[in-house]
Structure formats: C-alpha cells, structure tokens
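Rather than the whole complex, this shows some of its chains in their spots.
A and B are the chain letters, set down in written order, and residue numbers restart from 1 in every chain.
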Amino acid sequence: MNLEALYQDIILDHYKNPRGKGLLEHPLASAFHVNPTCGDEITVEVGVDESGGLRIGYEGQGCSISQASASVLVELLQGKSMVESEQARLAFIDLMHSKGVGEPDEDVLGDAVAFAGVAKFPARVKCALLAWMALQDAEIQAGLLTTGEQT
Amino acid sequence: MTVLDVAAIKADFPILSTTVRGGQPLVYLDSGATSQKPVVVLDAERDFYEHANAAVHRGAHALAEAATDAFEDARRTIANFNGARSQDLIFTKNATESLNLAAYAFSNATALAQFEPHSANPQFVLKPGDSIVVTEMEHHANLVPWQEVCRKTGATLRWIPLTDEGRLDLTNIDSIIDKTTKAVSVVHQSNILGTLNPVRHLMELAHAVNAVGIIDACQSIPHMPVRLDELGADLVAWSGHKMLGPTGIGCLWGTESILNAMPPFLTGGSMIEMVAMEKSTFASPPAKFEAGTPMAAQAVGLAAAVRYLENIGMDAVAAHEDALTQYTLDALNSLDGVRIIGPTDSNDRGSAISFVVEGLHPHDVGQVLDSTGVAVRVGHHCAWPTCRRFGVPSTTRISPYIYNDFADLDKAVLGIQAAQDFFGVNA
C-alpha cells in the first residue's frame, strides 16, 4: 500500500476542511473546467484587491485530490502578486509532470508540496491540476496573464 | 463455485498472474472497459505475422492468398459465433466506428440527396421534423454520433427516459417512437447500469414506423449467447477487445437489405468496383464498407478469441456471470453506505455493477481498491447523461468476466470497506 504517499495528511485535511471555498462578489473573470474522464468540475474566479494582490474564489465538486488541490491553491495564492502566483503555479505544474522524481520547493509551494506523491499516479495528475488550469484560464480572461505565458 | 473452472481459465491469461503497485496480485474487474487476452489470441496474431502476412484481397502470390484465407476464415468464424452469414459481417476498428458508420449513412444520404437525388436512398434521408431515438443510458458512442447527425440534417434527437431502478421507462413510448422516427438505436446491455434492455420489442416498434433499428451489443455479445438474426435489428455493433480479442477491431452486422441500401462510409481501395477520375462504383457488402488495408492480424486474433469462448460455451459464460452478479449484488446490498446505481436484483441485468459510496468520491474508492491490486473503473463510463439522471457525477464499477471468481469479488468488497475506513466515512 502506497496510499499514504498519495493521500498525505495535509491533502486529507484540505479535503475535509476546504479553505476559502466560495465565489467572489465581483470577479474580473471566471473559468469553468471539467475533467472529461470523471466529470469533476471546478469554477475558479479571479479579481484584484486594493493593493494589487490576487483575489481567488472557487466552487467545485470532485475527488479528494481535486478538491484539496483547489483549497491549497486558494490558501497559497490569495493576495499574492501575479509574479509570485505565477512562480508557484508553474512550480506546481512542473511538480505534477515530474513523474514523482521532482524536488518541490516548500518556500514556493507551501502546503502544495504535499501533492508530490500524486505525480506518481498519472491518472490523478489531472485531478490535482484541475483548479490550477482553471485559474490560468480565468487569469487570461481577466487580462492578468497573456496567452504567451501559457504552459 | 460456478460452472466454470476459473483457475484453469486464469492460467490462460498471462497478465492475470502479474502483480501491480509493488507486489499486489492483480485482480482485474474492469472487463467492461476492455477484457484481457488469452495466450491463444496472442499466438494466433503472431502466427499470422510469421506465416501469412500480406495485403489481404490485393495480391495473387502465395502469402497474399494465405492472408486473404486467414482473414476470410476469421470473418466466417466470428459471424458463425453469432449465427450470422459472413457476408453480412463488416470489420471496423471498434464499435464506435461501427456506430458512426450507421449514423453516417443518414448524414451522407441526406447530403447526397441535394445533388444526386436518385442516388440517395430515401430510407436514410433526413429533414427537419424527422426524429432519431436513443435511450438515456447510451454509451457516448451511441449518443454523440446521433447528435451530430441531427446537427447536420436538422432532425431531432429523442430519448427513452429511465426509471429510478435503471430500466427503460416505456410509459410514453408511443410519443417517442412515432411516424417521424427514422432510426431507433439502443444499447442491448448498459455498460454503466448493467440493465439488459428489451431490444426485440424496441426493434419491432422501430419497424412498425419504418425506422431503421440499430443495437449496440458491446456489452451483450461478450457475455451471453446472442443470435444476431433473432434480435430483430437491421444493424448491430460491437467491439472485439471486450470479448478477449485484440485492440483495433470491431464489428458491424447488418441484414443483407440494409447493407445494400446504405451508402458507403469510408471510401478508397478495396471497396470499389470500378474507378475512373470522373466517377467510381462500389463493391458489394462487406467489401463496400471496408476501405483500405484491413486489420487482418486483429481479425485472426478475434477469431481465436471467439473459438476460445465457444470452447467454454456462451451458456456457461452467462451462467457463470449470473452467479457472480448475484454474489456481488448481495455483497454490495449488505454494505452500509453503498448505493447501487442500476437494477439491484439480478433479473435482466448483466455483470457490470455501478455503485456510489456515501461520502466518498469514486476516484478515491478506486484508488484504495487499486492499492490492493483490484482494478475497477471509476468515472462516468462514457455514459455521462446516465450519471446525471441518477444525480451522481460518476460511479465506481465492478465488471467481472470469465476469469474472475468469488474470491476476486471478496477482495473488491474488502477494498470498499478499506476505503471507508481510510477516509473515515463508516462511522
């Protein structure tokens, strides 16, 4: 059993106690993404606060990995600058594509390092990435990110 | 114990003695998605490549004759398995292509009718106001192609709704299949609910209004005796890979008259009679629908699979699966927090059993099972609208076959309980 490697306590905790769940009052943009193999859904909304920091809201339904990943994302990136946020988002995508041999940087990824084990389960990588891809889409729509920066 | 000697059967499937996830013996319960292959199938394919490989129907040398013989023998074997004539059996790459072939008969004839009215068989020509009927439990392969036909012809898609038990609700069938209906295409046995549908009756309703009757037999032909001429359909589609055959081969059976009436689908070499730059004419079925170099090795492999099933006997296969189904239903019905999606008793249902576990997402259930070596399918099983109908985003599905025994199902049940424990939802 390598279940524990996948379902780190941090992941289970975020799954059972999601942080920052809920949509924004006045979002700049909203992106709805779905995992076509299992039907999991997420809506990610973005805005900008007075000090220029990112505002993120979300709603969704899905498995522990997809939901915990959304919760970790919001906790990690809420209020961050676009530069910091992009650094973390790209680091998370790299980690997910590392096939389990990546060395996550906790300074950049915070709780998201707990997802390192997911990268060993290719079929679950899509679950972990769902919110992060929706975020990218919402940011592009809001004009916070240009398509050239897509990964 | 069931009627089959499962231990002996397991020994014929090399993959079933492998381990996964760091040493867990594989328990394969995902045969609804694809079946495993006995060694006789792998040997038959290899033997073809090593002794008979050449382009089928396109040469006169010794190997070309051997390849053509092997391919046409395979067609006879497979047709005969389902009580059909070999000239009525078309090889495709999978059931999805078979169903698209059927659907394209309508969109192609409709397009043709505009420019060559006399070449377009009116049976297949659609116009706004016409309808096509499917069910709410179709696999995407028997839904999306018909949606596309409607988008291209202006016809309307209708569907037979489901009861809460996962059966077809035929209450208003007269207003669903009516004189506007040009095609009725229904799944024989649902891959998600397990329901066995009254297809004979539906085909009669279709024919009563002169509609073409089509059956998706992907989940019935591998699991029970099916005589194609007794289903009452015009066209029947299924896949080889779900019945012990190789990937890359599917079948479409049709009555002589429908195959003659349908326009060709894929066009090119081997399906022609004469070709000039200005105009071509087409061969008779089945060649008419088999453009290009065919999947010859795969046809030979599928024939070996069919002979393997014949040796066991499809009655025995069905009896074995009935026993497994009853056993699984009993076990799941007695588990707290488990809800079966589909018929909860074993009447008119196959061995594919979908369920949801309260408080747990199917992905997580499947992951825990997987960590114990048990392979089940999680997701919408390409029947997304059916999931919606039952208010769930997805399900977990156990789908056993001839190489599974009660012990395999016990492991699955243990795995479900382990998942409840792991996520703490069994309190």
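Simple rule for what comes next: a contact is a pair of C-beta atoms (placed from the backbone, for glycine too) under 8 Å apart; a residue touches a chain by one contact, two chains touch by 3 or more.
Keep in mind that this is a model prediction, so the values were computed, not measured.
Trainee: One of each shown, but what's the true copy count per label in the complex?
Mentor: A x2, B x2
Basically, only the chains that are shown with their structure count from here on.
Trainee: What is the distance in Å between the mean C-alpha positions of chain A and chain B?
Mentor: Centres of chain A and chain B (C-alpha means) sit 37 Å apart.
Trainee: Please output the residues of chain B touching chain A within their complex, sorted ascending.
Mentor: For this pair, the touching residues of chain B are 21-22, 361-364, 367-368, 371-372, 378-380, 384, 387, 393-394, 422-423.
Trainee: Which of the residues in chain A end up touching chain B in this complex?
Mentor: Touching chain B from chain A are residues 1-3, 6-7, 12, 37-41, 61-66, 121, 124, 127.
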